[in-house]
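Left out: one protein chain. Kept in place: all the others.
Chain lettering (A, B and C) follows the sequence in which the chains are written, and residue indices restart at 1 in each chain.
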């Protein structure tokens, strides 16, 4: 199967998951609307963190797919498991939005759930990337061996950071953990996988892979 | 009409239906958030089963469409009826998530509803496949006669399995039935229709059919 | 602007609107789940009618777009107004689902609202089609004059039928009116605009218009 089909489906899933985050933006409670809007700050906070996170994950997903010319059944299955984590993100986002200013135990539980979903997604990305690197020829990837070595620290670092933030969520401070989740998203905005699209301008290149 | 349009629309519907499954991930009830999260296990279970099911159905839908070069009105109508079943999946998923640990009768009713939707979708897939095979020339399909024969056991088997699981849901055990629905999805991950995309690598093939 | 962009956006909107119909599939009330599921028949009925209606509208939208090679600002504005009606369909669908078996006055109000949205959409389709026919050269359409004449009875007939069904909804019987809305969708499955894609097989045609 050419990559176009898998990319279009994945793009759709990413786009819908990121847009469904707006459903966690609600106000409730008593008092004037202004006071309700101000009290809802954990909702805006969780919205921004999850929006940036899904956005960055979308970019990295494309970087992975840009390395291959076609995909096979195992690739699609790993991709599906990865998407199962991405689609779930609005759930812990709503948990954090609902509980971050609640009792300590509930705030911890919400942030830990958020972290566990992030860890699962990190493992999904690692699995997809390892599959691409180890099946480069079958997938039509022009993948030099150093690409794998270059990318190992980045993946290991991201996974370790999410585990550390989840431990902070469990034992230290839930708000601090969510701030770290946000900083990780910002970090991945600037630091990322080697991309075939960065070799230089390629006029006339519309959606195909080199 | 070329297949591109029908594929893009179908892909969108699959992507949205699979993403809306997250809406059944909610917590409710009394007690700490941790205890609520643990008590919500039927929701995660139903989410995973339905996610894998829709994902596999998306792959098989593509395999069918990859055989044809163009689609006609009857094809689009059958496809629309099939999608009407796919889109409905979040409904029985939410029923199962809400009722699997409830009273026995409600758990049975939820699992039976799930099974009836799966049976309807199986019939839709069978109808689409039979239409493709019997109108191969008009749809521009390079379909050898043995393809039809090869695929009959797979379709019949899947339909029989869904009917059997629905009977188990009705008369034996609702949880067991949902586990079987999940196993059927995993089974179809590895066993599937003959695919024109498996003839070997086709460099330069982007979204067209052979 | 080439048509591809407008088609992709419209396809996305159609696909999401049709998938959001599942949100009107809920059960509520007292009694066993089985009795609730049986009592929810107006929801399944409204779901099927609206699903077929949006699906057929998607097909007809494509038929219109298949006639042109590019779109301009006025076309996009008319198209946006048309989509504003399509996107609204889940609202009267939920009204019908909630009220069809309620008090007579509420059932009438729900069915009339449904009809008014359908009339608005019919006017939107007529507007888009008239714009295409009257600006055929600017849009790059190979539109013979007889195409317009052929299509006038179909459009007028559909609009009159929706007005008649809305009057029936208001003054006669709400259930009968919803059945007519469903029959109209089935009718348009088989009767439709002249399509450039029906001139015969065009191998190698992927998403372009002749």
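Keep in mind that, in the parts below, contacts are C-beta pairs under 8 Å (C-beta built on N, C-alpha and C of every residue); 3 or more make two chains touch, one makes a residue touch a chain.
Computed from a prediction, not measured in an experiment: that's the story for all the values here.
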On subunit C, where is the contact patch with the chain that was removed from view?
1-2, 4-5, 8-9, 12-13, 16-17, 20, 23, 69-70, 73, 76-77, 80, 83-84, 87-88, 90-91, 94-95, 99, 102, 105-106, 109-110, 113, 138, 140, 207-208
Residue-wise, where is subunit A in contact with the chain that is not depicted?
7-8, 11-12, 14-16, 18-23, 25-27, 32-34, 37, 47-48, 51-52, 55, 58-59, 62, 66, 189-190, 192, 195, 197, 201-203, 205-207
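Basically, only the chains that are shown with their structure count from here on.
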With over half of the numbers shared counting as same, classify the subunit A/subunit B interface as same or different.
different
Report the inter-centroid distance (CA atoms only) between subunit A and subunit C in whole Å.
36
Report the inter-centroid distance (CA atoms only) between subunit A and subunit B in whole Å.
26
Check: subunit A positions touching at least 2 other chains come out as 16
